[in-house]
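One structure follows; several queries about it will come next.
Selected chains only, in their assembly positions.
We just call them A, B and C in the order they show up, numbering each chain from 1.
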Amino acid sequence: MRRAIYPGSFDPITNGHLDVAERALRLFDEVVIAVALNEAKHPLFDMEERVALVKASIPALQGHERLRISSFDRLLVDYAREQEAVAIIRGLRAVSDFEFEFQLALMNRKLNSEIETIFLMPKDNYTYLSSRIIKEIARLGGSIEGFVPESVRLALARKFGS
Amino acid sequence: MRRAIYPGSFDPITNGHLDVAERALRLFDEVVIAVALNEAKHPLFDMEERVALVKASIPALQGHERLRISSFDRLLVDYAREQEAVAIIRGLRAVSDFEFEFQLALMNRKLNSEIETIFLMPKDNYTYLSSRIIKEIARLGGSIEGFVPESVRLALARKFGS
Amino acid sequence: MRRAIYPGSFDPITNGHLDVAERALRLFDEVVIAVALNEAKHPLFDMEERVALVKASIPALQGHERLRISSFDRLLVDYAREQEAVAIIRGLRAVSDFEFEFQLALMNRKLNSEIETIFLMPKDNYTYLSSRIIKEIARLGGSIEGFVPESVRLALARKFGS
């Protein structure tokens, strides 16, 4: 049994994240979506909300019965070890992503050489998609249909009172 | 008649921005410099000041009689459509610019496929020029002559009390 | 009347090139697709074939009556000046594209400051498309439907005897 962990802020989860999770499910027996607390980043949604939005979004995924959702506020590699994961999943969209992710992955390997970081590509029409851009569009009243699950769309509408 | 929109924070406008605007004027019948509110970025100059500095800077540009100045606080593509623009102008200086601009442009195309984003290069000795660096130099008492119009130089001197 | 020139090897033309040409037609009164001789690159198709494939491909484009096709074997900026073009069009797909194109554009500006290089983005599902990859897939017997016009597909099939 091989388990992979897919960490992130998921503030909020987008269709790009869901696409990466579904791809990971084809490669591993179990996938854990692990929501990082990340308070320093001043997330729009608090931990409880972010976890709830992930939970509401995954039933549509193929293989979702092998998907677990959790949250953590510690060193990723320590959490991954505790979860007995063999791999950390990261989505790559652009060169700037790549560099930071690369540094992070090298550092994580230094901290725990038993866990491999693997990079997956989201669907090509999700390459311009990020939680940050979604929040900006929603704040300005633009349409985010097709970019996020319906529950996220509603939650953003509530946040921005539109 | 083809109109292009050149959006930005312009906090404050630099000679690099003016150079891009002048190039756009050669390609389009009318160019709108559109100052974005962008309060989340905590601009040094408020909206009114930024618009005033743009206004004070443009009479020197060739073709400035076909240049309009405006401000907006909404989704760029919605504003561009309302202005009946066929193109959004963006200046490109470096690879890091490029990636973010690219994602933004793809997203804007998704939101409104009728408006094309086009990228122009500022003059090569403006490649290292940004509003952020200008403010940093001014704050530390360095000379910014040749990088910004005179009115901007004075406004920065007033802000930093030098 | 504003004319733009869209230069390239077009060895052979792909749907990505056609997409860029169609976008340029919305921005300019006339667009010239200019096939560069580029013998040093050992093109798969000779000049005559490349021009013929472009010609066969363009009737489907919106605005194609304002599109001209030509070929040249000289300095691009000299050819652009002769054609009385105000702009050189280049498609940008990726960071590596960007850097080389940027250097070229700066050099062209140095050689002729009156002609502006402008960068357009092809449709996002063409970002992984290049003449080189198309030729490689065709050579190995893969399907290139949806990536090139029908006439190009047939010409590649003839070349690779499949």
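In this section, a residue touches a chain if its C-beta (ideal position, glycine included) is under 8 Å from a C-beta of that chain, and two chains touch if they have at least 3 such contacts.
All values reported here derive from a predicted model rather than from experimental measurement.
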item	value
With 3 copies placed, total copies in this complex	6
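FYI, only the chains that are shown with their structure count from here on.
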item	value
Interface residue overlap between copies chain A and chain C, same or different (over half shared)	same
Rotation angle superposing chain A onto its copy chain B by C-alpha atoms, nearest 5 degrees	120
Centre-to-centre distance between chain B and chain A (centres being mean Cα positions), rounded to whole Å	34
Centre distance in Å when chain A and chain C are each reduced to the mean of their C-alpha atoms	38
Per-residue overlap in chain B, given as positions that touch at least 2 other chains	95, 99, 102, 106
Interfacial residue positions of chain C with respect to chain A in the complex	95, 124-125, 127-128
Contact footprint of chain C on chain B as seen in their complex	2, 23, 26-27, 86-87, 92, 95, 98-99, 102, 105-106, 109, 116-121, 124
Complex interface listing, chain B residues touching chain A	73-75, 77-78, 95-96, 99-100, 102-104, 106-107, 110-111
